[in-house]
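Every protein chain but one is kept in place in this view of the complex.
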Amino acid sequence: MPEAAILNSGSHSLWPRRETLETALPFLALLVMLGIIFAVRPTVFSYFGLTLLFKLAIPLMFAALSQMLIINLGEIDLSNGAFVGLVTCIVAVYLEKAPGHAVLLLVGTVLVYVAVGWLISVRKLPSIVVTLGMSFVWLGCAIIILPAPGGHSPAWLIDAMRWKPPLMPLPLWTALGIAVIGHWALKSSSYGIVLRGAGANPKSVARAGWSLVKARLLLYAGAALLAVIAGLFLSGITTSGDPNVAPGYTMLGVGAVILGGGTFNGGVVSPIGTVVGALTLSLASSVLSFLQVAPVWQIGAQGLILFLVLAGRVLIGGRRL
Amino acid sequence: MVPGDLIAMDSIRKAFGAVHALAGVDFHVDRGEVVGLIGHNGAGKSTLMNVLFGTTQRDSGRFHIAGREIAGAFTPHQAHEAGIRCVFQELSLCENLDVVENTRILHRSLQGIGWRRRARRLIADQLDAIFPGHGIALKARIADLPIGARQMVEIARAFTVTDAPLRCVILDEPTSSLGHEATRQFLAFVRQAAGQGVAAIVISHRLDEILNVCDRVVVMVDGRVVAQQRSEGLTRPDLVAMMGSIEVPRAVAKARDGSHDQTRDRVIDAPGRDAHDLPIHLAPGEIIGFAGLDGHGQRERMRALFHAGLKASRDRHRPAVAYVAGDRQTEGVFRIWSIADNLTIGTLPSLCRGPLISAAASRSLVEGWMARMKVKTDSADRPILSLSGGNQQKVLFARALASDARTVFLDDPMRGVDVGTKVEVYRLIRAEAAQGRSFVWYATELDELTNCDRIYVFREGRAVEHLEGTDIRQDRILAASFGGMVNA
Amino acid sequence: HAADGVATGDTSAKKIAFSNSYAGNSFRQVMVKSWQEVTAAAAKDHLIADATVVSANNSVTEQASQIQNMILQGYDAIVILAGSDTALNGVVKDACAAGITVVSFAGIVTEDCAYKVNYDWAAMGKIEVDFLAKKLNGKGNLLEIRGIAGDSTDADISNGIHAADKAWPDLKIVNTVYGQWTATVAQKEVAGVLPSLPKIDGIVTQGGDGYGAAMAFKASGRPLPLIIMGARQDELALWKSEHQANGYETISVSATPSVSQVAFWVAQQILAGKEVPKYVEVPLLQIDQSGLDAWLAKVPEGGAANPFYTRELVTQMIDANIHHTALPPIPAPK
Partner (left out) sequence: MIVPDTVPRGTGQPLKGSLKILSRLRGARGALGFAVAALLWIATFAYAGGQGAGATLSTALAFAAFGVIVGTGQMLVIASGSGNFDLSIPSVMTLAAYISMGLMHGQDYRLAGGFAVALAVGAVAGALNFLAIAALRLPPMIATLAWSFVFQSLAMNLGGEATIKPPALLSEFTVFRLGGVQVMPLFVMAMTAVMAVVVKRTVFGRHLLAIGQSERGARLAGIHVTRVRLYSYMLCGIAAAVAGFLLSGFTGGAALNMGDTYMMESVAVVVLGGASVAGGEANPIGIWGAALFFNLLAILLNTFGLDAGVRLLLTGIMVVLIVAVAPRTAGD
């Protein structure tokens, strides 16, 4: 925006348009993909169809939101996927037989997660490597608990994931719900402002008299809880536990956040965008199977899809991601 | 302590490693008093204010606020509760948030239903009160605002009041990136606020501002208060004398003979954007100034010319242009490097012996310039950030002048530089110009512009007026900059 | 028996999909290729209308959603190489509920409604240990190279090995490394532990890491122990050259990439109306000294031994499973 512009009040007219476009982008990508799928297979456009199409996106959405809270701090969590995997193991092994143990273990993992976050903030450690280390820790714990995939998630959990709510399929209700809650918590609640400020410019937030430690711990706790929920629902869908079930969640989550208009600079994330981003990415691989892409190109095609979706940002002249 | 004092600080000490930033400072402020705090770069002004606001903990010394003794650690939160606000030398807004949200950051009480509405009214009213006609979009992200507007927002935010009282506002070089008009509005408001019992501490190197806004002036030198007296009757030279540097009468620019006006040896010859935009040209050894209200496209034009110059000299390994940015935090210093590394980065190719950079050559270059610029530090191997704001600026200056660039762009380079140094730098620039180096100089302070041979006055992104020699007068410049502006 | 032999019900309108959990190594690449070959041929003979294959990038959740899509795309049968033997149970249930025939192989799923085509991994372990025991007269130090920790196939083979090893008190497994089913990693891990190990007499593997292990031993200058080989060309070639040099004799026991063809025929036969048991065991590919040259001649440079499974051979397997008779051996190539 030209500096002169700020002198005449009308100047911000061009400002919101880019914003809205950026938030609209993931929506557009999602619609295009759905369009393709429906074109190939109209029957998908049904309660049953949409349920199947998005079922696996439910845990991913929570994992992505968990990643979003960390990225809001200008950091990254490479242990997210392994953490979710560990949760599925705890759930599948203990939740049914010994709920007490399960809860205890889950609380324990959350505490460790937060403690590590705290360590990262006070010692100003590079989160990318610390969380890489933690991913080994989580995977290790998971394998100790459950040396090979198995266990059984409690029936109530499985049924919950099969629940058919009125009007919309469960995945869409979930998406709507967490998008709204997330938006309120981070974008419009008064403390959410502080949380985002702490991500972008901790020094000035501290100067305004806020406790950075509290803000950061809150974000880490939130991230841990969301990851736990992701693991819970995932084991509900897969009806079991598996240490290696979700390594992909780490990068998918990051992708979803960026797709949703987030940046690594801290403080710039969008819960709604992230949820939509997660839905989009979970469709990316589906689109390929609908389009019957040649096996040797299937992975490459996913890369190209990423490019296509994100390149839209350039067309609307958005800021550097 | 004197009863009735709002703030009373006694023998405050603070050392950073070897550097004694504060060597026993006594400092007090009355209710509703406007105190001017001046001193050369690195005198300890910012540090003193950081101690007062709780962002730096004092090593020793006691202080009272509103008669209450502050024992032990003092936090910004306590300062806020005690009615103190601070506008820091390096602006501290959250770039990812909009103006309203930044207001919320400052006030805990802005919460619950409708907090946004309340915050918006709060900041809007304050902005209108201080900078009528500011035209800042409250929905705009700070990142999208130019530095001038950011400073307005930060100042206005500091004066907003919710539950905690407002007793004293610390303003550390608040006008350093404000335009002329905004500065005038701001100073007027400080007086008005003082009238309503809100004290202010103003740190500035623009002594005229200090003289016309402050009741009392406190002078710091090397971490000590060396003088303080009421400002009536004081003149600019008095202040300069108090700071221990003598002010030489400014060399008044004389119109040059037409010798280098021929178009062939011009180093810059850029057409305007359109009919209403004057073409800009620059001859070797010339100093041209960009004037006008801050944020009217001077900076963009400088960058454009600079990058054009870069591209033109890309083939040659040594760029023919150099740039001194006033916004040193984001565009100037390299944070983890030493002073020496920061100084040499612009001249590396000429320091190379074969493929490698010669340590000896760098060393001698650095030492030469550290001496010439009188950079206040004990070793060029210290981290650049251990220098005070103004001293960092000197290093950036040295970086540009040390390079073999034929044209040097000065982007409000005196921001936060003390008077003594300024005079030095003015001389330096003249000397360099005499040897055929050309300068493009964007200054927010009018009197700086009198160092220029010619001046282009900018309005709304265009160069609208061209002044030369004796025409370079404040009235002419102001007339041109305000032109048909609504808020003129 | 009535139901024996090839079922010839009309399947010319049927569509079969293959969901592959991972395509990032040569074994899986060959597996996909084999699938494409057999399905192309079958389509030409009007035994099916259409077949497809989709690979997930080693992500179970991605594979699950791909299977969800196959259900939506209305395939009559879905063949699955599962990335996890339990994590896909949910979608497999959905598929069965949608009346789709689900056949899982190699990496199978535990969901009851799915047909399972698999090797007897435990038996593989036993074959390895028994061979080494015979060769070493039941006495010696073994090194175990496992695959990926937390994977069920890995666990099955390893359990088989350790169970069999119980029978030989003097046959000691002195160390275990995880090769991630990746030659480079296997070599690295083995090379790392070697210096601290006593003399190694034999190496039990999961088929395919023999070459990496051999490289590690060569680099360390130790004599080559008895390595249970897989079906990869470089392993067989090494074995052959060692044999020529100093009469080195071992065996190769492994799964074959083309097991995807078995799974295909099983699915096709079910659709064609053949009654098939829920569990169909596939014979492991075993190569001994006598078969070595014949196989090596057929294996492509850098590839792996990969028999072509005909519909007839597969129906024989099915019948053998029904009657609990011996499985038909994989014929050595002519």
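Letters A, B and C mark the chains in the order given here, with residues in each chain numbered from 1 onward.
The rule is simple: a residue touches a chain if its C-beta (ideal position, glycine included) is under 8 Å from a C-beta of that chain, and two chains touch if they have at least 3 such contacts.
If you're wondering where the values come from, they're calculated on a predicted model, not measured in any experiment.
Engineer: Which of the chains on display does the removed chain touch in the whole complex?
Structural biologist: Among the chains that are shown, those touched by the missing chain are A, B, C.
Engineer: Kindly state which of the options B:V161, B:A308 or B:L348 is in contact with the chain not pictured.
Structural biologist: B:L348
Engineer: Looking beyond the chains shown, say which of A:G35, A:G108 or A:G133 touches the absent one.
Structural biologist: Residue touching the absent chain, from the options given: A:G133.
Engineer: With respect to the chain omitted from the figure, which of B:D128, B:D208, B:D381 or B:D447 is a touching residue?
Structural biologist: Result: among the candidates, B:D381 touches the missing chain.
Engineer: Please give every residue of chain C in contact with the chain that is not shown.
Structural biologist: 23-26, 29-30, 33, 57, 146, 149-150, 175-178, 180, 182-185, 187-189, 191-197, 211-212, 215, 218-220, 232-234, 300-303
Engineer: In the full complex, which residues of chain B touch the absent chain?
Structural biologist: Residues in contact with the chain left out: 16-17, 47, 50, 55-56, 90, 92, 95, 306, 310, 314, 319, 321-323, 325, 329-338, 341, 345-346, 348-349, 352, 355-357, 379, 381-383, 385-386, 399, 403, 405.
Engineer: Where does chain A touch the missing chain, residue by residue?
Structural biologist: Touching the chain left out of view, chain A contributes residues 73-76, 78, 116, 119-120, 123-130, 132-144, 147, 200-204, 251, 254-255, 258, 263-266, 296-304, 306-307, 310-311, 313-314, 318, 320-321.
Methods note: only the chains that are shown with their structure count from here on.
Engineer: Quick one: chain A and chain C, Cα centre-to-centre, how many Å?
Structural biologist: It comes to 36 Å between the two C-alpha centres.
Engineer: Measuring from the mean C-alpha position of chain A to the mean C-alpha position of chain B, what distance in angstrom results?
Structural biologist: 43
Engineer: Distance from the CA centroid of chain B to that of chain C, rounded to the nearest Å?
Structural biologist: One centre to the other, that is 72 Å.
Engineer: Two or more other chains touching the same residue: where does that happen in chain B?
Structural biologist: In chain B, no residue touches at least two other chains, as defined above.
Engineer: Could you tell me which residues belong to chain C and also touch two or more other chains?
Structural biologist: none
Engineer: So in the complex, the part of chain A that touches chain C is made up of which residues?
Structural biologist: Interface residues on the chain A side: 41, 43-44, 49, 52-53, 55-57, 59-60, 92, 139, 142-143, 146-151, 158, 161, 234, 237-249, 282, 285-286, 288-290, 292, 295-296, 298-299, 302.
Engineer: Name, in rising order, each residue of chain C that touches chain A in their complex.
Structural biologist: Touching chain A from chain C are residues 20, 23-24, 29, 32, 36, 52-62, 64-66, 68-74, 83-90, 93-94, 110, 148-152, 154-155.
Engineer: Per the contact definition, I'd like the list of chain A residues that touch chain B in the complex.
Structural biologist: Interface residues on chain A, with respect to chain B: 1-4, 6-9, 11-12, 15-16, 188, 190-191, 193-194, 196-197, 199-201, 203-210, 265-268.
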